[in-house]
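These notes concern the structure reproduced below.
With one protein chain withheld, the remaining protein chains of the complex are depicted in position.
Think of it as A, B and C in the order they're written, each chain with its own count starting at 1.
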């Protein structure tokens, strides 16, 4: 395994027969990592290596590659699971804060987890293959800090679009993703928390153009209608793009693990999209809020909040998969 | 960190501010292992490296050494916790099966855990420093297979007495342990499960002497009284040794996580010891049995069983620590 | 206590110092019911008699009266709790199915409970005084069976408006309720489930006018837009009425304990109401769905479902009460 980074190292988890056995920092350089040893040769094992940390957009040297696999047994095909789910989101979907002491406040890779996280828990409960696209701090229209470039829709159609750096480009990042290669039954979009946060953050000035961006609050503390409409338009446009890329999938917009201030706008946008397109295969689902008992590190949902959200979401998706 | 072994590799867990962040196999050779990076330099962190696997008696090359610690911060003293507890036991106390898929059946280091285990959970709940001496398969009088040498009492007074090999000896193993260096408030002994199992195992023949050992069952399925008495005598003698080494500690014999067939014998032995010595500071406490819901891998108690046992034990020890 | 009925008897619960001690059927006639006896005379007790069953609209003889209270102690004033909450709803809010074996299918008073019910659990968690107006099967626009008369808004402003019968009228029912006598901090409206169900029920013919009522489904199984709009209009009008009666209350429309098909329409209606009135003090909150594990009798939410809903709602209302 080869890893590189300027600042943000990678972490992986090793899952044997469905149980997480190991979780480790992958330090820079090229090393063999022993996945398992000593087990009975006559039993087939399911071995999974899970990348625990999201791609790190701000670290252009960010790299994690598997060059080779050495075994003294035999590799057997892994059968597909009966369902396919795609999750799109922000820090919540990246599992930021799902692990670590509550007092931790640093924005570091160690506090990300792809397993203690509603995506993995939901996929396992549904017995589904899944993939995750998420970036901490990003939104539909804008990031938490009013930076309009940190929006997921702009990069959705690329391979590893949120990465940066020439080396990543040379390795294939930023090229068009072939959506026909893997078509999900369900697309879960968990975005809006940072778009909501932007209303409460200072303005952001684009260093390139000098242009200033700000989602504004009215004097009475409510959201500026024009700016909220921009969020709704971005949501509608993202739904159009998602549908183009995933023609047969049910699309569920989920929201609520860190409060529900944007929910009326999300419902309005989904309504407007459905009215415009006559697409019936889209819905909205509220996830349970995080509480003092269920919070994790970095004031983000902890394992208990992710488990609770996964249980509710699983119930909801199960009904959809039945149809 | 340097590791060596013939068969059984070591595993460690890294705990930051009380939260397990990493768990990894320590493969043979000498390497730097990065414990943490990227955290705020102005905050004091508590970093703990926990050896997840018991000393491996059957692997004489078994070795784990920390040679050096490299930091770019400052090391601060760790304050003692208000209580000290020592745990003595077998596979249950070694956390065998506390981690891993239920279907796992191999006896391998990966399936041992020092954190998903009643010792760690109890010590944390009591806010106690603790140490653990335990060997999978061992007993008070005899191991599970009727091998009389795999008994904990014979090695209790040595440093790493259960290890083997000349290198370990050269490194200080087998020398007398200085009990004055760390006197526990409570000694928890969780032994008897393998002594009970020996009644149901085939006889064991000592390869050195040719002598055959067997804890016998009566025809009606009850324990042979003479053999049971030998267990009780061994228990009495171990209590005498424990008291000699730990003059002021309360000694609790706990038992029951894998059934209670030896409980009457344990009560008789503790009674006999107390009568003989007038030592009042000894008691017996039954731990909850493992069920289908709480079982882990290798038919051993899982995390749920360990958590339940720890909760009951914590309540019991708290009363003792009050006095 | 005096009770009367044609078909549907009343039930009460007796709560002593916050703990339910007794629950009993109140059979027809006039009897003394002993609330408590034998307790220490020197301790003040809090005694509450809770009417467990909703007013029974279809039974015009339905009556429950307390004529007198006999005590051998002293009655002390009960201090107001710091908050006041009003709950408005249908069978869910009436606690239908919150008690009784899962197999029970009869529509009988025994299966109603005012204590095993999200209203009581939420009010206790918030330390709030509360009142409940609810009718099983009723809606905002229409009942579950397309009967347009079984709508809560039409009766909201009356004292016991949903009752029937001349005796009840003589006793004061149907007169105007004096809303100034008790102004809630929060009004929780949990309606919409029966309006949704009406789309799947046969048409209802008014026996008086011969007029036929039906909320229609489109051929593709979606809701007829005109009929859905009628529901939204009824919702808007009910919000206007609620605001008129409760000028300072936060109004929360909650929904979801038996699925969420009407949620987009509810969001649209609340949005439209807010746009029209500039009233900011209204919101929507999704309650967790009932599952096979949490269901009660009569295919309604059971105690577990009510407890889960109450926990989520309590967290949400606590934030509102803070402001």
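Rule of thumb we're sticking to: a contact is a pair of C-beta atoms (placed from the backbone, for glycine too) under 8 Å apart; a residue touches a chain by one contact, two chains touch by 3 or more.
As the structure is a computational prediction, the values presented were derived from the model and not from experiment.
> Where does the absent chain make contact, in terms of the chains shown?
By the stated touch criterion, the chain not on view contacts B, C.
> Out of B:41, B:70 or B:280, which residue would touch the omitted chain in the full complex?
B:280
> Touching the absent chain in the whole complex: find that residue among C:1, C:16, C:50 or C:159.
C:16
> Write the list of chain C residues that the hidden chain touches.
The list for chain C reads 7-9, 11, 16-19, 21-25, 27, 34, 36-40, 43, 99-101, 103-106, 108-110, 297.
> Write the list of chain B residues that the hidden chain touches.
Residues 220, 222, 256, 260, 263-264, 267-268, 270-271, 280, 284-286, 288-289, 291, 312, 315-316 of chain B touch the chain that is not shown.
Quick note on the criterion: only the chains that are shown with their structure count from here on.
> In the touch network of chains, how many steps separate chain B from chain C on the shortest route?
Steps on the shortest route: 2.
> Which chain's centre, taken as the mean of its Cα atoms, is farthest from the centre of chain C?
Result for max centroid distance from chain C is chain B.
> Between chain A and chain B, two touching copies, which fits better, same or different residues at the interface, with half of the numbers shared as the threshold?
Same: most residue numbers at the chain A-chain B interface appear in both copies.
> At what distance in angstrom does the C-alpha mean of chain C lie from that of chain B?
Here chain B and chain C have centroids separated by 57 Å.
> So which bits of chain C are touching at least two other chains?
Where chain C is concerned, no single residue meets two or more other chains.
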